[in-house]
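As you look at this complex, bear in mind that one protein chain is not there, while each of the others sits in place.
By written order: A and B. Residues from 1 in each chain.
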Amino acid sequence: MRAEARQRPALAHLFFWFLFSQGGVLAALLLPAHVLVQGILGPLGFVPVVDRHHDTWINVLGNPLVKLYLLVFFAFAFFHYAHRIRYFLVDLGVHAAKSVPAQVIFYGGAVVVTLITLWVLLTTAPLFH
Amino acid sequence: METQAAPREYRWRMPGNWWTRNRHYFNYMLREFSSVPMALWMLWLLVEIQRAGGAASQYQPHGSPAFIAFSVIVLLFSLYHSVTFLSLAGTILHFKVFDRPVPSRLIVLAMFGMWLVASVVVAFVLVWFAR
Partner (left out) sequence: MADKTLSIKATRFDPQHDEKPRLQSYEVPFYDESMVVLDALNYIKSHVDGSLSYRWSCRMGICGSCGMMVNGVPKLTCSAFLRDYWPRPVVVEPLNNFPIIRDLVIDMDDFMHKLKAIKPWIIRKQDIPLGAGEHRQTNEQIDDFRQFSQCINCMLCYAACPVYGLNGEFLGPAATALGRRYNLDSRDEGLKIRLPVIAEAEGIWECSFVGECSVVCPKGVDPAKAIQQTKLDTTLRFVLPYGSRE
């Protein structure tokens, strides 16, 4: 029998789920195109791709809209990945993955990746506009 | 009158290999696992972005056969994620238009439509600005 005191809306879990679901949508809509073009077609030389050459890559990365796009994409996607991987471990029987320290590690990890992304975007390719 | 202790029940134990016992469970675990290759590939992309900050003469994008093979595997996983996630979005989203509930098939169709548009836009930007 669960303690009555635990019966209250878990706002943290609500927040995690919201970020997870939005990140899932962004990853679902955006990632395949990036992987196909930048990971396969570009390296194979089938089509010209921005990141194949330094000048075109730095040109695109200098655009503030591109920086914003990448920041939002990475932030939400990595929150999605953190949530999913944490629960994947729970499903494998790693009960510790439900603990608060585990939440700190995984969601904190997503925050760290977001901050690193922000730093990379701000320090790479100066804004041209 | 004697009272008897309640006979003990047999406690349930979840088998560690539960997800191998059923195709649906296995596919579910595959779906959940897809986050790992997807995250790894995006970290690669971050490295690629970071490399733009280096000297132009030393810039070398990833392109080894191993990397392309890795990308193929990631593509398969990310396609699996997209198909399952966008299909399931039809179950979650529910709203009414003119007091009639929108059928979930229509919502899923809209999601896949958005996926197509987003993919075309992303691919276009990646290729157009490489000229």
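Throughout what follows, contacts are C-beta pairs under 8 Å (C-beta built on N, C-alpha and C of every residue); 3 or more make two chains touch, one makes a residue touch a chain.
Since we're looking at a predicted model, the values are computed, not measured.
Student: Identify the residue among B:Y25, B:F67 or B:F112 that touches the chain left out of the display.
Tutor: Selected residue, touching the omitted chain: B:Y25.
Student: Contacts of chain A with the missing chain: which residues?
Tutor: Here the touching residues of chain A are 1-2, 6-11, 13-14, 16-18, 21, 87, 90-91, 93, 98.
Student: Could I get the residues of chain B that touch the absent chain, sorted low to high?
Tutor: Chain B touches the chain not shown through residues 7-12, 14, 18-19, 21-22, 24-25, 28, 32, 88, 91-94, 99, 101.
Keep this in mind: only the chains that are shown with their structure count from here on.
Student: Flag every residue of chain A that touches chain B in the complex, lowest number first.
Tutor: Checking each residue of chain A against chain B gives 21, 24-25, 27-40, 42-44, 47-61, 70, 74, 77-78, 80-81, 84-85, 87-88, 91-93, 113, 116-117, 120-121, 123-125.
Student: Going by the contact rule at the top, pick out the chain B residues touching chain A in the complex.
Tutor: 14, 16, 19, 29, 32-33, 35-36, 38-39, 41-43, 45-46, 48-50, 52-53, 56, 59, 61-63, 67-68, 70-72, 74-75, 78-79, 81-82, 85-86, 89, 92, 114-115, 118-120, 122-123, 125-127, 129-131
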